[in-house]
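A single protein chain has been removed from this complex, and every other one stays in its place.
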């Protein structure tokens, strides 16, 4: 599926931003560059979290309509943009003058918000189109997912605000947010799994 | 499917061209570099538009023949080239001397035209081979799609011409064209959806 | 399928080697750098040709065995290496001193030979394992494919030899060879298509 391709590529491209210092005192250089690794982790976990949620949404979908394809493209725009704020953060977050770090964290927040807007628009569109979904219960599920997406904007805005205090705190939040979502998924999911796992979570022989 | 892989990769590679200025006054540097973002958007939307149309074409296809594979490869050549004119534009479009911007916009037009030629050749080939299509009505649809592809060369040539007046106007058109096509798809599509959506637009559990 | 992913990525990564001169006299710079474009075309067509043939091979395969997976990995090693000689050629082929160009063309030949060795090993292995194939006739087909793969080493070695005369001629051959193979496929294929196309060439709704 096209979407999974974009997720897989965006998440793998992140590695290109990890530092490869021209040797010499390699260890110091790497330790000095810790923000690159934290930024890598933040972006990796964010994309992974979006991917897992995307998976749970489309497990409830029977077919799509063009308008939903457009919302999904906006979502993918955000996902494929994520490596960019990650590299902005890694170059600027240790500056004496914090403005660079603030801008970088703002860019990360902006991209995250694009994803969330696309997400709630997409799930809302599904909630209005029961005929696209597998089971009646999925309408309520989509509405819930839309609300969650909107609410998830709050921690992102908090992270953005904290960037003005100290960008590093903000970066820490960008790691914490997807960790929380991935954790909550692993909680909430099993019930679903029981409901209709055979249909939605079957994995075919890998190709 | 191989094609979707190329679409997904080309659209995600575009992010590598976004500016990551060596900090300092990061914000200014980014604002100064606005053409990179517009060029990114133009290329992203163009690839997205081609992808959506590619999707609607192959929703009507039962099987392919080698000659069509070759046309499809030419199409993919154009798609995988698109990140290149996008980066040409971002480096040259703000020059005092506009020749650089003109060349960059011409490169963008050239790549877009490769895609359109491949497109109309491919859809025309399908129109001549009813046995490759799902339903009789698809022959007319393919002929229509071929004509649209040819006509879509007109705005591209206009954009090329306007580059000599001012490359920035040309760049604006490169954003507007795919937006129009994506919008028209979201209009024209639902009817199709009714016709044979279950067959062509079903989305399986994401893999 | 894993293989298609590697093909799609390798063919799309080639664009990263296209020149993006720091503006100024952009046109001259690009025209001067014509070898980059020819090298891009050579690598693109080579990967495309291998992909099409890979497609026709696995259209005859019911299942695989580990040893074949290993040969396929060697094939993918060659495919994923191809962007490298392409960029070697683009940097060295215009040197006064031709040794650089010779080395670059030799690297291209080496990678092409890795692919061919893997190819004939893989198809030979299939020919020895009728139970992995769809139809009895496929055994002979695989044997033929193995011979073709071995023979295709000849033009590559000729190209390598010509590199010592003039690397540019060699580069021209690297474009011509896949063109010939792609053309011959489009000839030979239709017969096959009739035979068992419904099984092997069906394209599902793109994902």
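Every chain is named by a letter (A, B and C) in the order it is written, and numbering of its residues begins at 1.
The rule is short, and it goes like this: contacts are C-beta pairs under 8 Å (C-beta built on N, C-alpha and C of every residue); 3 or more make two chains touch, one makes a residue touch a chain.
Please read these numbers as outputs of a predicted model, since none were measured by experiment.
Of the options A:14, A:42, A:57 or A:146, the residue whose C-beta touches the omitted chain is A:14.
Screening C:29, C:103 or C:158 against the full complex identifies C:103 as the residue touching the chain left out. Within the entire complex, the positions of chain A that touch the omitted partner chain are 4-5, 7-9, 11-16, 18, 20-27, 30, 44, 48, 51-52, 55, 182, 185-186, 189-190, 193, 197-198, 201-207. Residue-level contact of chain C with the missing chain is found at 1-6, 8-10, 13, 16, 54-55, 58-59, 61-67, 69-70, 73, 76-77, 80-81, 83-84, 87-88, 91-92, 95, 99-100, 103-104, 107, 199-204.
To be clear about the criterion, only the chains that are shown with their structure count from here on.
Remark: the per-chain Cα centre closest to the mean position of all protein Cα atoms belongs to B. With angles rounded to a multiple of 5, the C-alpha fit of chain A against chain B returns 90 degrees of rotation. Computed centre separation for the pair chain A/chain C is 36 angstrom, with centres defined by C-alpha atoms. Computed centre separation for the pair chain B/chain C is 26 angstrom, with centres defined by C-alpha atoms. Under the contact definition stated at the top, the residues of chain A that touch 2 or more other chains are 1-2, 9, 207.
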